[in-house]
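One protein chain is absent from this view; the other protein chains keep their places.
Naming follows writing order (A, B and C), and every chain is counted from residue 1.
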């Protein structure tokens, strides 16, 4: 198969390109870019590709459709809302790593993203692909989940499905490395500011909140809100979501463990630890989500410790997993990765 | 005044020694150490003192009392419980940075510290010196609070005193740099393991939980428990406690801000931000605690973001503040520090 | 093919295991360990393998020979010098990642390693496999080069082969991440000491000096010594060797570039930059060595900037490359890796 990447200069596009090169089902990767008139060498766009001879071609939707079997958009918010139409019209397979098609309600998008939404008719053609848990109803446009959303949803799913927790007191303290903040220069990502520091950002305003809520409601319609905060941590890759939930009376620690075990028993990318709490580093470099549970009998709170590599499970890896599922490959085809240890 | 330090080789002792050298009220610092028979040069005990000519003398309680006006113990748990008696008997001023005299109830100590407690009669001579908020009833033995406890208590005090929050849902996600884990070698503090990583440790078992609870109960006896978790973050110094509390009906954001402003208006070391959330780095190098508030009208949760330098406000700096208060100096005597920026 | 790993608990063994799992020519990986009497689950030896069901078997040379086609030793110095005999006697393929068989002269080994050497007769059966440049004369025992040695030798080879530099003034300032210092706990690898710090170590005593000298002499027998220093840098993986050499009169910058281009034109793992100086990060995660050149017409000094991933090109990756060459696979079989970016 031939696949296209749009957005090679961002971090997600970069990691996607690296992973797709090792995918045994991919024959050719074509890279397209806006704002170029003719093909240019990849290295002119991004210095890290100094030794790649590959060319980047000008963006043209029909060319992309003609030359490929699927397209990956690793573009910032606000791009695919404008570009998706020809692909949707042609029912051409799209994996969209941006947030533009994750929310079904145009008003929600405009509220959280502060920019125009894609048309409602197009939004309805998209499927939110939380690859380990949802089932595609047959749509060719896959909205790949956000990084925080992935770690939080995988950590909460068994509890929501089993109605085990107090829905009024879901507190999520999520920590991310700086790659999650993107490649754009800013004061908060300057090394001197970010190093040796912790920075809480976008309190109660993070764009991933509405997609988390939408999915949670599918599992348990009674849920109304989550308390969700994000903190920048001084490393490049990795997310830890520390999820605090109050367990309902009558739900025991054994039942909780059992709920997690059952939901994830056939999902090789999600590992639930027996009696330890995962660290970020054990998943960096992989498409895995590791989950640990710590129940406190005094407070009746359960800590769910959910860790992922934000660039792989939280972006490019899950995108390939969604691609695999769309084309009926095994979910882990091209994704049998080992952690970057030590 | 002459002062003694016991425990110079640990991180807290090291920082204490640095700060006391700049304290204008101190004429001489004497250092004593167990397990030496005669005086040795400081640099033989700790390589970072290569250029200090100072000698360390053998530990002897009577000598310490004779040669000094006060003694600082920067020793690990389990030391002062055995050594305090002669000082208490002599009513000699002691600032104890360890946890041994922080809990009044011997059973609590043994439960959380897993070792024998100091005798009840001695415990009763000690005063828990949360230097910005408590008032010494005239005791000469000051138990200096733990680092996490300091950041959490300063962050919760106005809410407890004003009974503004749901006491059943206090969730604290506290993050600390590696200096908090001490100088002892361990797998979790090996650079390769700790770098680029987040590690939750001692879930629901951290020794600072009981001292936090004891103080909270003084402010609001109805409180029964807190959900408190600690995560190691890849930097050396600093603590951020992200405290999530559910605000009671009828308590507005403005009232919350007002409560913090009132409690801290005459306490120069505690700064409450108007409309930003403090980062760890802005307090590292100082004896300050910076607090930020973020209220979420959807969930009714308030985030209290409380940051300190764990080695200064969380240990040596507060110890000197307690020393100042004991000797009726200004609280900030010798503690007008500036942050280590950039 | 089936292969054995001895030394799975160290960093090199860990990375080797990860890479071999993705090698298409390997059917089965067997892991053996001393000091166990019967097979144990891998995760009991190393917590990072929590989710691996693999067993580790007791070490027995005959079993290893019977069950495998080759064996990788990722053991510390002093182990294979004692264990190699049965494999050498059986002419069984060994890739030895330790330093025990890198030096031909037993006296040199004892001088630099401060422990007994392997017998001279065994040493003579070993081949120093600097995989990109040397040619195996048909020996089945491959001594895999040291990490620093690899980066330095690849950086100096064209200059030595072409006799382009003043042999009396070769100054190498090599920097390594902490994984190079191994998993053993020590003061210098404690996070608090290593973070935010630079530490020069083993001045003029690094074990890699004699293997570098031995190889350099093969290329240019007139060379007598190098000035080689190593500094620990606060990250986990990667080496940068900054090699300063004085260019001979009559040798131009263009000639130097040409010498590098010619030596490496058919060696896909070694990339020579046109006009930039490589950073460490661009090779971390790969088996590549990137080299940059900066000539100073004022001083006549050339800086050769040679960067590798110390765990891959400097250990496990080159070991697999040597394995490939031994079994007549393509050098890059199972080694088409992409860098860990961002």
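Here is the rule we go by: a contact is a pair of C-beta atoms (placed from the backbone, for glycine too) under 8 Å apart; a residue touches a chain by one contact, two chains touch by 3 or more.
Model, not experiment: these values are computed from the prediction.
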Only one of B:62, B:135 or B:338 touches the unshown chain, namely B:338
Candidate in contact with the missing chain, chosen from B:100, B:122, B:173 or B:196: B:196
Write down which of B:26, B:200, B:311 or B:325 is the residue touching the left-out chain. B:311
If I consider the whole complex, including the chain that's not displayed, which of A:81, A:98, A:236 or A:279 touches that chain? A:236
Missing-chain contact among A:27, A:55, A:90 or A:192 belongs to A:192
Can you name the residues of chain C that touch the chain not displayed here? 169, 171, 173, 175, 177, 192-193, 195-200, 203-204, 225-227, 229, 231, 233-238, 240, 242, 244, 246, 277, 279-281, 284, 292, 294, 296, 298-299, 301, 303, 305, 307, 342
With the missing chain put back, which residues of chain A would touch it? List them for me. 11, 178-179, 183, 185-187, 189-192, 194-196, 234-236
In the complete complex, which positions of chain B touch the hidden chain? 11, 14-15, 17-19, 21-22, 47-48, 50-51, 179, 183, 196, 236-237, 271, 273, 276, 282, 285, 311, 336, 338-342
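To be clear about the criterion, only the chains that are shown with their structure count from here on.
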If every chain is reduced to the average of its C-alpha atoms, which one ends up farthest from chain C? B
Distance in whole angstrom between the CA centres of chain B and chain C is 46
Just give me the whole-number Å value for how far the CA centre of chain A lies from that of chain B. 39
Per-residue multi-chain contacts in chain A, two or more chains: 196, 236-237, 342
